[in-house]
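Apart from one protein chain that is not included, each protein chain of the complex appears where it belongs.
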Amino acid sequence: MSEQILLSVKELCKYFELRKGLFTKAGYVKAVDGVSFDLKKGDAVSLVGESGSGKTTLGKTILRLYEPTKGTIIFEGKDITNLRARQLLEYRRETGLVQQDPYGALPPFMTIRRVLEEPLIIHKIPKAERIKRIYSVLEEVRLTPVEDFIGKYPHMLSGGQQQRLVIARAMILNPKLIVADEPVSMLDASVRIEILTLLKEIQKKHGLSVIYITHDLSTTRYFSEWIYIMYAGKIVEKAPTKVLLKNPLHPYSQALLTIIPDPDAENRFRIKDVPPGEPPSLVNPPEGCRFHPRCIYFKDGVCNKKDPEEIEVEKDHFVRCWLYG
Amino acid sequence: MVKHLLEVKNLYTYFKTRKGIVRAVDNVAFTVEKGETLAVIGESGCGKSSLAKSIIRLLPRNIHTYKGEIYLGNEDLMKLDEKKMNEVRWAKISMVSQAAQNSLNPVIKVGQQVAEPLVIHEGIDKKTALERARKTLSMVGIPEAFAERYPFELSGGMKQRAIIAMALITDPDLIILDEPTSALDVLTQASIMNMLKTIKKETSKTFMFITHDIAVSSELADKVAVMYAGQIVELASAEEFYNKPLHPYSIKLMASVPTLRTDKKLEFIPGAPPSLIDPPKGCRFAERCPWRFEKCMDEPPLFPIDNRSFVKCWLYESKGSFK
Partner (left out) sequence: MSVKQLKETFKQLLAYRSAIVGLCILCFIMGLSIYAVIAIPYEEAIRAWRLGEDVSINNPRNASPSWVNFFLKKKLPETIIMDTLKKESGAKKKIVEGETISVIRIEFPFEFNYDDFPSELNLFFTANYSENAPYITIDWIKPNGATIRLKEMAVKKTDRYYISIDDELAKKLRLYLSEKVGQEIPYEIPPQISLFAVEDESILKPETVQVLKGKYKMVIDGILFEKQSDINSRLVVYGKVFGLAGTDHLRRDLMIGLLWGAPIAVSFGILASISISFLQMIIAAVSAWYGKWADMLLQKATEFFMILPFLPILMMIAIFYKLSIWVLLVVVIALSIFGSGVKTYRAMFLQVKELPYIEAAQTYGAGNLRIIFRYMIPKVLPTIIPSLVLSVSSFVFLEAALAILGLGDPVVPTWGKIINDAYTKGALHQGYYYWVLEPSFLLVLTSLGFALVGFALDKIFNPKLSEM
């Protein structure tokens, strides 16, 4: 049902211009090149890819931190693709961002209270309401007792506490969509699961939709209902989490699942099958399927000629690969 | 009597800072045999990087205490003066530091940089050194032609391989790898681990592999040392550790690592590691340990288990296991 869909992205592209000097253009970096998906209310999606896959750019474009080059973004039925700054203010209220570097994400010269108050001031929330929200959100992320934390500065908090503050700030306007860009990769191992658990709790409690961007496939099982695998600016596979982890269809997804290690003493005796080569240049991506130079199933004349379309192989399980079409 | 390749005893490394004295390495002891890889696992601020730097003696200016014994073969490195230690460095022990990719000189060709340790430490002429550099680059998976390129022409993974080549080229006895793959993506990481596994198998080199990533450590480790708050709390073989960790911190740490292939319930450790500036008396993990009891107010020694593992926890005083 369409009223259940919060966010709908169609053929979204984001290209960055390369300039030589002030006036000459030297090509485009096609960071996101034709991404489409629908996100239901209350669902969490893991967007998995390596650095350079375009996942961060996709997240930021959805939040309109960048202007889309092509395609559409429809949020709650409204086309927000080309809105200007003023009109976007409402959209900003409905969305939140949790960034990778908790310390960098917080202005070092603002107290915790001020950090949380800023979004409220910008959206003209009256003063009495502001205090209430600040207290309630700090309790929700378990930075308690609240009075202890309100007057502190970010550098006085531990990494985990800082990230909780970042989550609190993303939540304070009661958004409907959160984009979490590698929210735990800069935290210690023992803290990661604490933060992810908190994020999951909040998501369930408020019925939030979350786009969880990560390169760490192992955490997806604990967080999201869906996984989208991204490679060189395109989403190459979409499936429910359990389905993809058990039965990956795209050769790239298969490679990821084979080579990511679990703690196992036998690992040191096994040489893994790693796809050779490097991720492709986004300025001149390979013709046809972008993974073909590294793919063990490469079929000459097919894979290097035409970009595969998205095919639904089983229910809710989509792949872009000539092996299936 | 089989001599250890590396034996560390009673190592203390403290730093002077404006806020106080940081006890980064607080009475650490372990051994590494020839051809073995020891993984040192710990989270940020546990002192593992300081441990690496202490062994190769690349210490910052604000050092406060640096004492103990570090035997490389028969020689106690602590007794060497700086000049002699300089000869040991790179010739006998080399190190790949964290985020080393950025330590390549951008204006010198890659081959030349990799050849440099040979020219400096062994006095070999440039031409021969360059030839050996090309061979070492090929050993780490970089085509020989890349020796003529500049660092900016290499990808992140290749730069890291070049740095590893630089650490291998003088054929040292011990190579310390400090988070060699943490800045790289999964595929490149796996590729480099493959390369290290191959080198380990073919040359029987001894590695000390420092990382916060338990899963990646299992790709190379024969022996595991777990560090917490400047101390080693568990020392065990890979088989024993990855299957059944013993120290409460190791147990909790293992429980907090998500796995791809098993569906286990994850737990996190509440609280935070203590500051290295004024660590608590007694067992440093006690305040976060669900199994603590009165004895934990005193600092436990490293109890031996079956002569191969050691656990720094009162629960193992009687050499049995608990739970």
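The letters A and B name the chains in turn, as written, and every chain counts its residues from 1.
In the analysis below, contacts are C-beta pairs under 8 Å (C-beta built on N, C-alpha and C of every residue); 3 or more make two chains touch, one makes a residue touch a chain.
Because the structure is predicted, anything quoted here is derived from the model rather than measured.
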Residue of A:K25, A:K78 or A:H123 in touch with the missing chain, whole complex considered: A:H123
Touching residue (missing chain; options A:L97, A:I112 or A:A180): A:L97
Contacting the left-out chain in the complete assembly, out of A:V48, A:L63 or A:C289: A:L63
Contacts of subunit A with the absent chain, listed as residue ranges: 22, 60, 63, 65, 85, 88-89, 92-93, 95-97, 99-101, 104-109, 118-119, 122-123, 166, 169, 173
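Note that in this section only the chains that are shown with their structure count from here on.
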Chain centre separation in whole Å, for subunit B relative to subunit A (CA means): 32
In the complex with subunit B, residue positions of subunit A that touch it: 50-52, 158-160, 188-194, 197, 215-219, 221-222, 245, 255-257, 259-265, 267-268, 271-272, 274-275, 278-279
Residues of subunit B defined as touching subunit A within the complex: 37, 43-44, 155, 157, 185-188, 190-191, 193-194, 197-198, 200, 212-222, 238-239, 241-243, 252-254, 256-263, 266-270, 272
